[in-house]
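Some chains have been omitted; the remaining ones sit where they do in the full complex.
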């Protein structure tokens, strides 16, 4: 019971500050927290990235394996995106099979990567209908302070661009030998998340904001600025105008994020 | 080009199933179709056949999930094994889990959950036959089932998708368009206020295309809304007669 009353008090507090033009952490309404992206942080992964977004920290690993293609795409590699919300990263994350939030995170990040066509999956065919490369993207938040969507998508594309192909011998992968060849990546999709608290629209909600938000909108953009993915969240609503406006102004924020990707 | 992909999506200004760009597939909604459920609805929408049932407000188990300030709304989207061409293994998959979540959030925006603290309201959506657009059909059915159960809501929630196929912005994609088209944009609204309570998109759209598709989807929702109200009216009349 106390939990719910505290939630109300918190929401009042956050909203009152916003009415005065202030965010809980002092940022502008349209401002990202400090972003940094480091790649090649993991020697066991073919590609990896460590993203810091304020106090949110996410490790993304890309592993390659070989396997059967899907029957309807016999000459194409396979992309699999997986998230784990390990309880190390937050007292609210629980052990056990992936819950709704974990699945949504993995699917929304996957959407931007997949729909932008950034991975040239058609180049990942080893033997048509028989053997193709499977690209595993593992999203691994380490410290959770809000907005995993943007942090994980940024980490995913940064890790993909940093992915080296392992050696292939007789249809088996020799993980200990890395080739010079990189995973073919032709686009750099990122996702930008706004939230709505009361009547205010805010970029990049931190945890304190995420816990009290009414609605959330995540939009994925490719390099050309085209929209490749969207996901609305939260039990509240947006007006039509708010959505159109978010989608428009998110485009330049996407460009901002993209500049943090090394290489 | 994927196996089965059509060469053209629009022939002589008509879509492959004969529809115009802004035309819905045939839509039939019936309320109060199940005996055991507190409220229910059946939706046939093109090749989609969807049942929704509502149970509640009712005691909540396990107890610690109860909320002292409002009813807990729980939604479960599920596909029958025989609802798709390749038999689906029973049990929730990742796609179903995501749809259950966005459906719940869409409905939470209209249900007066604060009227029933410490209780649960369960909504079950069962896809019996699928032909693209099942999440919109499910939400559409679910809000009718809630109303049929007498759950107080500030409005119904109609849902409809728009998308892009062969370079054209079209309403309410059917399976061929969904599988091989360029973008799909499902939307659910609160008709009285015009608020957007569900919005997802995958594919590729420019800002202009997005705005055009978004407008079209909202118009589609308004058509769905009329069918929803009609279904509830008929169910009410039928019940009065009994």
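Brief remarks follow.
The letters A and B name the chains in turn, as written, and every chain counts its residues from 1.
Definition applied: a contact is a pair of C-beta atoms (placed from the backbone, for glycine too) under 8 Å apart; a residue touches a chain by one contact, two chains touch by 3 or more.
Computed from a prediction, not measured in an experiment: that's the story for all the values here.
Overall, the file's complete complex carries the labelled protein chains at copy numbers of A x3, B x3.
What we mean here is this: only the chains that are shown with their structure count from here on.
Taking the mean of the C-alpha atoms as each chain's centre, subunit A and subunit B sit 26 Å apart.
Taken in their complex, subunit B has these residues touching subunit A: 2-4, 67-69, 94-95, 97-98, 100-102, 105, 108-109, 185, 190, 193-207, 210-211, 214, 218. Residue ranges on subunit A touching subunit B, taken from their complex, read 1, 4, 72-73, 98-101, 103-104, 106-107, 111, 114-116, 217, 222, 225-240, 243-244, 247-248, 251.
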